[in-house]
Each structure stands twice: as structure tokens, then as C-alpha cells.
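With one protein chain withheld, the remaining protein chains of the complex are depicted in position.
And now, chain A:
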Amino acid sequence: MSDDIILEMRDITKTFPGVKALENVNLKVRRGDIHAICGENGAGKSTLMKVLSGVYPFGSYSGDIRYEGQQCHFNGIHDSEKRGIVIIHQELALVPMLSIAENMFLGNEQATNGIINWDKVRRRAAELLKKVGLREDPDTLITNIGTGKQQLVEIAKALAKDVRLLILDEPTASLSEKDSQSLLDLLVEFKAQGMTSIMISHKLNEIKRIADQITIIRDGQSIETMDKADITEDRIVTSMVGRSLENRYPHREPNIGETIFEVKNWSVHHPLHPERQIIKSVNLSVRKGEVVGIAGLMGAGRTEFAMSVFGRSYGTNITGDVLLHGKKADTSTVGKAVKAGLAYATEDRKVYGLNLIDHIKHNVTVANLPSVSSKLGVIDDNAELRAANEYRKKTNIRSSSVYQITGNLSGGNQQKVVLSKWLFANPDVLILDEPTRGIDVGAKYEIYTIINKLADEGKGILVISSEMPELLGICDRIYVLNEGRIVAEMKASEASQEKIMRAIVRGEEKAA
């Protein structure tokens, strides 16, 4: 074991008014390692990284930071970047209407006396893009490339700053399986060149694959650091939640009835480029009490399919039929779709799911206000409060009351508010788009439990997820969607990750 420590954080304690976010956290990172930091949401991982990068300036926390053998007193991101510590946040910090090259040198412009040397910018951008394996013209606007490529631009941007310690906050959270793989490969390649990385991640398989060491943080404390040889999924999970999770997916005895939801010959075109067909005559069905999964890569058209079915919220030139209980249903507006018994919980709860500046109660009832109002549209406060309390309990939302602002809740609890909203609308069929994205192991389990309970109550559930183990763990049946087409349908009991991947790859060959 090499003892060349590039970074040591000792006894870091950081308090916010009323909350101790970090308490005596210790972190030692060896030079040239990929060091993973793992912990539940709200455990304090991001706070720790903010302390390291100077977002919380020296003096606002207690404890020591030694980097490259020197005591550090960072007073802002500028100070830490000067020393080669660069952090890439989960929410990418790119300006959509500027080009790749402009974004890469934002705040680090290649200029003399404030005049930008564009030749130098393009040349260096091209060099760096090559290094991260991104084949795009540096003049392409950020808005025109996908999330996976944007992530690579962020890394190239970090390289432009002579990064020696790269910190990535959940880098693969919004990437497809394929893009995630290439990103991880890239990190391994950087490691071979001697760069040190710290990676915050929820995804245990990724950590197992590339990390040399892993530090677990729970409730603002560092629990343990283990070496690659000792890393097992069970041990990580146990340390993270402080209890052993026997099974990551709750058991359910399926009780499946008649078909209640069918989509027939569903085709959708791109809203801005109507000649591009996004969904190509998709057929699928969901039965009563059944949990059905849609697997597929990012960009396969899963969200687009769901949103086009739900009130034509996406796309143009939509053709095909939606049947509920065997009868054609009008789902041409969101209102009509809700009335027909359909609900769609979005993959992006902050942008499409919640009013973050309002409290839980108003968010829960908003999709079904008429049920707590008189015919003239006067809201019955008591009925509304009762309903909000009922669903808060039902979905186990952890908050001081239903009057807590949803923007202050953790990701898992926000997701429960979104679920509550749609449960309150009392649908027969729920489409859940990435219901556990960005939430921790414990909250995931709770969400799965809710899904099971709903299936037991006789609802039909369609789950879209990028995490194949999740689909295999909770679904009865899985459709595989690729490039807008259903390329396979399988019983979950007969499915495996390999089988799903094979269906996708075969589908791609066919398309090519």
C-alpha cells in the first residue's frame, strides 16, 4: 500500500444553523487513486466536497485540510482551482447557448489584456476534446449535444485548468448505461496517466468496478474506508444505511387480473423536427395488479412515449389508440388523461414534478383539486388538509408537517410527494418515470414498497428505469424499447441484464 497521500482532511466539522452537517469527518486520498465516496442522500458528501473546494471558505468549518503536503486555507473555488482541485457538479454548469470551446474556457479565457485569442481557444479545445474522446466541433453549441457529451465537455473544461485532483459528484446520474461505461473508462485512463479522482456515487456496481478505495459517510460522519479487495456490495450497503438490507427489493406475491391499459400502434414525431419519428408504432399493455417495466438506453424514447400518451405532452403528429379497461380513451390533454384514470410521475421531479416554493399540502392536491372543492370551485380547507395528511402518512414523507416547503425536502421525500400527488388523483394506471433516480438506497426501498402496495390494490403500473437491476427486481414483465421501437418483451422471471442488453444491441444492428 503506497503511503503517498495527496489529500488529507482531518476532523472536518461543519455546522449550519441548527444542523451539524459534518462531524469529525476524516478522508485520506492516495495519489493516483480513484477514491469513491458513498453515502445516502443528505449524508454530507456534497457538503464535504464544498468544504474541500472552498465553496465554504476557510474558517466556516473546523478541521484541517492538507493537500500536497501543505495546509490549505481556501477562500473560494478560485483558490482551490489554482491548486489543481476541480469539482464537477451533478448539475452541469454549462451555458447552453455558448459553444463547446467557449464553455470550456469560461472564467479561464485564453486572452491577453482581455482580448480573446480565438485561434488558441479552438486549438486547445480540440486538443482537450481529443483527450476525453469527444468527437465534436468545438464551435457546436452545448444545447445541441446530449447529456453524455456535455459531461465530457465538463471534464475537458477541468483538464483545461490543469486539474490534479478531479472531483465528480454523481457523474453518471443522468447518463445512459453506454455513456456511463465510457465515462468510467475515461477515469481509469486518467488514472493510468497519474491523475487522482474522487467520485461521489450511488451506483455500487460502478464503484466496485473502478474505485481503489471507498469511504462511506453516514449522517455527517465518516464510517469507514475500505480497500478495493474488501469492497463488497453488502458491506457498502450495510455501512451506508447502518443496517443490513436483506433484500434490496421487497417481496410481492403478484395477483394479476385483466388488461386495463393498452396502447396500440402508437407513433410520435419530434416536436421541432416533424420529419423525425421518435416513437415507431409501439404496442404495449398493462394488466390489473401488474408492474410492467420499460427498459432501454437514454434516448430510446421511453420518456417521450410516456409523455405523449399522457395528454400529448410531447411530440407532434401523434397517431394510435389508448385503451383503458378495453375502451378507447381520450388522453389528448393532461386533464382528460387524468380523468380517464391515467397518471404520469415525471423523471425530473424538480423541473416537471413539483412547485418547489410551495408546501407539501398544495403540491399533493394540485392534480385533483375538484375532489376537495365545491362545485363552484371553493376549496374545503379541512378536506384538503385531511387528504394531505393521509397521503403524507401513506407514503411516509418525512417532514415536520404538510406545511413544509417541498424545495427543502430530500430527493427521496420529494419523490414521495410526487407519488402522493398522483395517488391522490386516484388513477387506475400509473406511469412512473425513473421513480428512484438520485435517491438513496433506503428511500428506494420505500418507493418499491409503495409500488408493491399499489399493485396489490389492483392498479396497473408502468415503470421506466435506466437501472436494469431495479426493473428485474420489481417488475412482472419487461418491455425493451430501442430507438422508438419495442424490440423485446419478456417475463421478469425469465429476464436478465444480459438478455435485455442483447435485445437492445440486436435492435441497434437491425436499425443500422
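A few comments on the model shown:
In the analysis below, a contact is a pair of C-beta atoms (placed from the backbone, for glycine too) under 8 Å apart; a residue touches a chain by one contact, two chains touch by 3 or more; residues count from 1.
One rule holds for everything that comes next: contacts and distances are computed from a predicted model.
The subunit not displayed here is recorded in UniProt as "Xylose transport system permease protein XylH", chosen from "MoxR-like ATPase", "Xylose transport system permease protein XylH", "Heme exporter protein C" or "Alpha/beta fold hydrolase". Which of A:A126, A:I256, A:L356 or A:M501 touches the hidden chain is settled by the complete complex: it is A:L356. Screening A:T112, A:Q193 or A:N382 for touch with the missing chain picks out A:N382. Checked against the full complex, the one of A:Q181, A:S373, A:T449 or A:Q497 touching the unshown chain is A:S373. Within the full complex, the residue among A:I236, A:V338 or A:I447 touching the omitted chain is A:V338.
Not every partner is drawn; the one left out touches chain A at residues 19, 40-42, 219, 310-311, 313, 333-335, 337-338, 344, 346, 351-358, 362, 366-367, 369-370, 373, 376-379, 381-382, 385, 389, 398-401, 403, 409-410, 412-413, 421, 425, 440, 442-443.
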